[in-house]
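On to subunit A.
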Amino acid sequence: MDQSPVRALNFSHGSVMTETPPSFVPPPDEAANRPGPETRPVFCAIAWLAQAGQSGPCFTGGYALPASKPRVGLLVTCLVDLFRPSIGFAAVHLLEEAGCEVIVPAQTCCGQPAYNSGDRADAKSLALQVMQSFASCDYVVAPSGSCGGMLAKHYPDLFADEPDLHATAIAFGAKCHELVSFLTDVMKITRVDAHYPHTVTYHDSCSGLRELGIEAQPRQLLNSVQGLTLVELAQADVCCGFGGTFAVKYGEISDAIVTHKVAQASQAQAEVLLAGDLGCLMNMAGKLARQGSAMEVRHIAEVLAGMTQAPAIAAAPERAR
Partner candidate 1 sequence: MSLHSTTPQFKDNAHHALHDAQLQKALGNVRNNFVERRASAAARLPEFDALRDSARAIKDHVLAHLDLYLERYEAQVVAQGGKVHFARSAQEACDEIVAICKAHGAKSVTKGKSMVSEEIGLNAAIEAAGMEAVETDLGEYIIQLRGETPSHIIAPAVHLNKEQVEEDFRRVHTHLPIDRDLTQPETLLSEARGILRAKFLGADIGITGANFLVAETGSSIIVTNEGNGDLTQILPRVHIVVASLEKIVPTLDDAAQIMRVLARSATGQDMTVYSTISTGPRRPGDVDGPEHYHVVLVDNGRSRMIGSEFEEMLRCIRCGACMNHCPVYHAVGGHAYGWVYPGPMGAVLTPSLIGVEEGGQLPNASTFCGRCESVCPVHIPLPKLMRHWREREFERHLNPALQRYGLRLWAFIARHELVYRLLTAIAMPILAWLGRKSGRFSHLPLAGGWTQYRDMPAPQGKTFQEQWRAKGGRCS
Partner candidate 2 sequence: MSARDEILATIRQALHQGDDATRRAAVEARLRNTPRGIVPARGQGDRGQQVATFVDEAQRVQASVTQVATAQDIPAEIARYLRSQNLPLTARMGSDPRLSALDWSAAQLEITQGRSNGDDLNGISHAFAGIAETGTVCLLSGAANPTTLNFLPDNHIVVLNQSDLVGDLESAWSRLRQLYGKGQLPRTVNLISGPSRSADIEQQLLLGAHGPRRLHIVLVTD
């Protein structure tokens, strides 16, 4: 985690550092389709390159703003919207600290429950609704690998038989990201300015891990949190048994899987269990709570943003850490 001070940038809030400025190039279709005389991202990138060329090894001082902020639409996800808004605010904080302009278009559900239950028609209309709501964003970011994967990978599949919409869905999918990987891979964030003096372990939620390849990114950012000790969870890549409606339809099997998962989390000797998807977190937290465990369960964004005032998931208010 050693950072070159010359390359490190200090943005307005002074809390997020990047290796390079967010050289921001939106997906080509998007740039071409956006009407109006407002700031054109593609020009920003060119302007920044030109500026960099003129001033030689730039950013010698600590304070330089990018020429334009990428406009990020936060798909907060229905679970976060309804159950745990604190994750949404943590996501906004992280994105703004990374130099993004965050907007929150009116939204409901990405359509994943319908899609995974075989209801393609409803899934399609919800996908169209999301693509429309977020059409003006340079990026769409969700604090969830599962919903991020739905947008990025499965929307194109939904419209595979409709050439026009298929192309639109592919272009849309290309600008959709899960929060943590967006911070590291697109915004080139390498560390966060947060303090969390606890031993934590991290569960790799399935969609993020296997559909979006999110594995190193959360660990990289967690390791930059001051005071935090990250211990690895045995079989961190194994499903927690949530699986959306599976947890209710096959509650008993789901319970067997989550029981195994939380047993391993307990063996990891961590105080706090983190993951990047609220569905998995509610499942694991619900099981730990039922077992009377003292282990706290939180979304990784809360820890990375230093916003852990709210009680942990399924925890009573006085148990806030």
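How these were chosen: all candidates are chains of the complex that A comes from, given by their letters.
FYI, a contact is a pair of C-beta atoms (placed from the backbone, for glycine too) under 8 Å apart; a residue touches a chain by one contact, two chains touch by 3 or more; residues count from 1.
All figures in this text were calculated on a predicted structure; none of them were measured in a lab.
This complex places subunit A in touch with one candidate out of 1 or 2, and it is 1.
Within the complex formed with candidate 1, the subunit A residues making contact are 76, 78, 80-86, 88-89, 92-93, 96, 102-104, 106-109, 111, 113-120, 122, 125-126, 129, 157, 206-207, 210-211, 237-239, 241-258, 260, 282-283, 285-287, 289-290, 310-311, 313-317, 319.
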